[in-house]
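One protein chain omitted, others in place.
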Amino acid sequence: MSISDSARAEVLAQAFPYIERFKGKTVVVKYGGAAMVNEGIRTAVVEDLLFMSCVGIRTVLVHGGGPEIDGVLRRLGKEAQFIGGLRYTDGETMEVVQMVLAGKVNKDLVALIQRGGGQALGLCGADGGLLTALARTAGPDLGLVGDITKVETRVLAMALDSGFIPVIATIALGRTEDEVFYNVNADTAAAEIAVALGAEKLVLLTDVPGILRDPQDTATLIAELPRAEVPALVKAGIVSKGMIPKVECCARAVEGGVGRAHIIDGRLPHALLLEVFSDRGIGTMIV
Amino acid sequence: MSISDSARAEVLAQAFPYIERFKGKTVVVKYGGAAMVNEGIRTAVVEDLLFMSCVGIRTVLVHGGGPEIDGVLRRLGKEAQFIGGLRYTDGETMEVVQMVLAGKVNKDLVALIQRGGGQALGLCGADGGLLTALARTAGPDLGLVGDITKVETRVLAMALDSGFIPVIATIALGRTEDEVFYNVNADTAAAEIAVALGAEKLVLLTDVPGILRDPQDTATLIAELPRAEVPALVKAGIVSKGMIPKVECCARAVEGGVGRAHIIDGRLPHALLLEVFSDRGIGTMIV
Amino acid sequence: MSISDSARAEVLAQAFPYIERFKGKTVVVKYGGAAMVNEGIRTAVVEDLLFMSCVGIRTVLVHGGGPEIDGVLRRLGKEAQFIGGLRYTDGETMEVVQMVLAGKVNKDLVALIQRGGGQALGLCGADGGLLTALARTAGPDLGLVGDITKVETRVLAMALDSGFIPVIATIALGRTEDEVFYNVNADTAAAEIAVALGAEKLVLLTDVPGILRDPQDTATLIAELPRAEVPALVKAGIVSKGMIPKVECCARAVEGGVGRAHIIDGRLPHALLLEVFSDRGIGTMIV
Amino acid sequence: MSISDSARAEVLAQAFPYIERFKGKTVVVKYGGAAMVNEGIRTAVVEDLLFMSCVGIRTVLVHGGGPEIDGVLRRLGKEAQFIGGLRYTDGETMEVVQMVLAGKVNKDLVALIQRGGGQALGLCGADGGLLTALARTAGPDLGLVGDITKVETRVLAMALDSGFIPVIATIALGRTEDEVFYNVNADTAAAEIAVALGAEKLVLLTDVPGILRDPQDTATLIAELPRAEVPALVKAGIVSKGMIPKVECCARAVEGGVGRAHIIDGRLPHALLLEVFSDRGIGTMIV
Amino acid sequence: MSISDSARAEVLAQAFPYIERFKGKTVVVKYGGAAMVNEGIRTAVVEDLLFMSCVGIRTVLVHGGGPEIDGVLRRLGKEAQFIGGLRYTDGETMEVVQMVLAGKVNKDLVALIQRGGGQALGLCGADGGLLTALARTAGPDLGLVGDITKVETRVLAMALDSGFIPVIATIALGRTEDEVFYNVNADTAAAEIAVALGAEKLVLLTDVPGILRDPQDTATLIAELPRAEVPALVKAGIVSKGMIPKVECCARAVEGGVGRAHIIDGRLPHALLLEVFSDRGIGTMIV
Partner (left out) sequence: MSISDSARAEVLAQAFPYIERFKGKTVVVKYGGAAMVNEGIRTAVVEDLLFMSCVGIRTVLVHGGGPEIDGVLRRLGKEAQFIGGLRYTDGETMEVVQMVLAGKVNKDLVALIQRGGGQALGLCGADGGLLTALARTAGPDLGLVGDITKVETRVLAMALDSGFIPVIATIALGRTEDEVFYNVNADTAAAEIAVALGAEKLVLLTDVPGILRDPQDTATLIAELPRAEVPALVKAGIVSKGMIPKVECCARAVEGGVGRAHIIDGRLPHALLLEVFSDRGIGTMIV
């Protein structure tokens, strides 16, 4: 890379006010989808987490893993079923979800952080009773899809106080004998966790540059979006399809006390640092 | 159950000296095999861990999961391969081992403890860099089977200090780019962890009553076995087959500073409490 | 004893929820009268205290010592005087009360706990200014009989935080030059201490099975007694004589924030554990 | 008193170097005999302890109580028996020793300190297992007279760390069933405690000005006495009778690591402050 | 000096209640003017600070340095300018004020305390952002004379918690590029610091015995002055000239929560101890 040493030194020196601003604060990052599949991007995301954690930002990573789940289901000869864009989760699927999210994706991310020189702790909703859920009752029957009813942050506080980056697979503990685990939405889980931790920021790493008034024109990016305006944008169709739940959970997070919520383009290398360590930021900020 | 209340009270009162003796001490329990499949036994084991932990014993659970791994391999149409009793672990198998151990068996045990009212933390060798391994070079090529080269106890100390029961899936971090995870033997891992923690006791919950001079006669149980006598017993065939590595890792644990190592019958309900909270103990104690 | 090892293990395992419920909570036990004279009972009480303390219950013992005081007075050729059931305490008697309670009974109990393997600290009202009293002004002149005006819990907090069982002789500091110590009622002192500590439970170990509607029929035991009903029971004569102040100080303790107050039969071996470690409990619980 | 305010201010200012020198250091004071009977002296001793404690000196008070014991024995119609100057202690006498030392003298001193505005904790050898003894085997049979075999300082450390002045009655725990308490020599106990605490100073408050070469002439005071010279002084009869064990236990204390041991005249008002807060000191210092 | 050792010991013993009363409390002392020039007085003031600090009083010293500033200005051939009794502070003068106060007077006081055996930390308003000021806008233009807008006590808390005596030169940080430092009034600064620390006492060491109704007659000293009466005294001319701001800042300190404010005669040896360690106190106390 062609940046001179003196330019590098200057960049570092200019990072000081951002570090001071976020030191000791909590940032919850949701990571999933396409940004997770590309190895270069994955490496850059891990580097961002390492930097944020090492300068004293309490960094929490929440991840999804849909493509990997589909892959294993396929190998088992089982077809993934979606109802209204949501995975129908029967008992056998749930077992796969659990194995893939908590055993494969989660621990692979932990391994990446550890090998990068950081300290990570891979958690699912059972560990320390982190996430409790009940079966979703509204909408169509989705099987073992649940909604979070409680976030118990003790295990996160312990990990963050000891300098670990908690990495969270979003399966939650059920309350009945038969339904030990529920599949919960990762964006929503990230938002609930951010609220429970009183986070300064919630950042969703997505596959889009943010919310665009015209999806064909990145110049129409909405940089800052007051949460009160979300319903109107949904109504106008500017926020649509898969973006609706993302924007709504950002709005709820801010409503719940999180400082700022961000929808940014996880495909950009070092998107996290671009957002946190500059005045402009990137993507759409929900306030 | 027919124990009178006053008999119960007396039992509790008599437990005091054992609690005092082990309070603040570390006990590493290895749990696997048949004892893990039976639901009643599993419940009793969890109850034992809960009791030990709540009276102040620093309790660590290390688990295997062979039958579950075989089950998933079968569902994937892949045959489990064994060489000299050891699982040949190619890359695809390793992925299954990781998913099943760290994602399924581990988190199911964590969920059981949490639902029982305790606090558990599910870990694999990647979390906090707990276990590092190198490919096994001695013996036949077993693929991604590794030998532990380092145990980093910081994450265990953090968990135990906060009152959590660490539950450990025995996959270890490799050092090279391609080989992220190694499959390591759970008995050996438990022994290495016990040594690294300076544990008071290592307890292997097995499917046998202990070491019998005559395998047909439980009256020939060797209650106490000095580690120096292990080679002779192996030579004499009294310790044979799958029991050899178990006894040898017990001997190495004691050699490494662990107070006592025990091979006990995990199929007995509350075998752990029977061992820890009585003068006689059960099974074979290696000293 | 004929309880099998496996039954014992099961009893322990079943104690877990009770230990969890009371861990870190405070239980104040008042011990006196007949239960104190019988050596077997005394041993069992000490065992109960040891168990409760070692599983993390903050256990405080308050004791009386009437029979021993009478014994020494007799040996000094001085007759014990009672007015309305209360000891008239002149200066010479107070000196004997002080010596016997704080020097003999208290330190003998401390010695029993220490020899049993526990940690005890023998205190009277002077230590750390634990109990301050003023001369009782209501009722007949009882000499140096006082009523507690202040409980200073700092010395108890220090002892409990360090794992000691405080053992308390109920003589209190006076405020004037001439009247250094006052004799205070041990039940009342226990109640006041329980209130000051915000205790979970106050347990009076007495010589009766609890409050009986018909004193001849133990089947008429009142298991649970709302404190509002105490006056009616006194009026009806169901609570009478020496039981009146006991029940009233239980009611006041609960009024003052103590979770539950219990009047149980101290003559039963392990009565304390029977009460604390079972759902049913024993005796009468004032709520 | 006729000291002007400005003279007082100057005295305080000049005390600074002594306070700095002894802050955080431990001073063990043995108090007994005639100095204990005079009320004015007792008040002054308590004032000295209060001052020492409040400026940060870890102050421990060990006391005797021979005259009070004799008084109670007399009232019980029992004659005190002495063999070679040592009290023969049968079971009944031991009970009186325990009651008077631990119940009367100890708690009266605690009350004096508390009323003076300090924080005191009255202990005997049973509390926290402070003093363990075995029956004395050398010399004539003295009944329940014991020699200290162990000093457990945990309870003292806890008290001193919390700003309490421990006040210690010198009865010790025995090890057998029948002999719960032993009567131990208070000077020796103070010396053993000073050694166990690594004290800076051991101060014996006695009824003499120190060691005099000519007992009739206070000008012959030995201000500083190397412990190696003690045997010669005993041989020469300069140290004789009751002074022999006092000087010997001072020598043993210094041998055991105590900085300095002092035999001073407890009848002088504020003898302790005179010793600690001046360069000259008073009495005889064993080094 | 002719005070006998026994008189000294008694003085110390009598100091106990005062030490207890002020232990852990904060006392802010303002020191300046004539009392600062006399070497004997300076030594005595330092001794007082050492004593107060070593018995646990959180002692803060704020100092002026007018005469020394005038001396250096003179040597630089620059005349000191005063407008209405206040120093006109141009840029060059401010540089001298900074050098003399923060470099000379401050560090000389620190050196005196250190050599006396204490621990001191010399601070100005820049250290840890202790004092922030804005240019004074009311009254005549005084150049770089400022009024304190913020006291940041973190650096003081750190120093006091570690047993240091903070010594404070009263120059304050400005907010603009050009005006780095402002000259602030030392009495006012002491009062603001006392308020910010929630001090128990503010003591101004002055060159007068206190507030006298008749300045010629020390018998007319006002020992206690309710702050509400200050305006009337000013109006009546009893408080006049340089004493007006001193009395007013005392009144504001008490208004702001400081326990007591004192105007005492710093020329008396050990004036501080005279005030703090006696019931009468000296000078005028504003309440």
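By letter and in written order, the chains are A, B, C, D and E; residue numbering begins at 1 in each of them.
Operating definition for what follows: contacts are C-beta pairs under 8 Å (C-beta built on N, C-alpha and C of every residue); 3 or more make two chains touch, one makes a residue touch a chain.
None of the values given here were measured: they were computed from a predicted structure.
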* Chain not shown, its touching partners among those shown -> A, E
* **Contact partner of the left-out chain, one of E:Glu20, E:Asp70 or E:Glu95** => E:Glu95
* On chain A, what residues meet the omitted chain? -> 1, 3, 5-17, 19-20, 23, 44, 47-48, 50-51, 54-56, 116-117, 268-270, 273-274, 277-278, 280
* To do: For chain E, enumerate the residues touching the unshown chain of the complex.
  => 72, 75-76, 95, 98-104, 106-108, 110-111, 114-115, 119-124, 126-129, 154-155, 158-159, 162, 164, 171, 173, 180-181
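FYI, only the chains that are shown with their structure count from here on.
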* To do: Please state whether the interface between chain C and chain D is built from the same residues or different ones, using more than half shared residue numbers as the mark of same.
  => same
* Structure fact -> Distance between the CA centroids of chain A and chain C (whole Å) is 56
* Inter-centroid spacing, chain E versus chain D (mean Cα positions, whole Å) -> 46
* Asked: Which chain E residues touch at least two other chains?
  -> none
* What kind of graph do the touching chains make: line, ring, star, complete, other? -> line
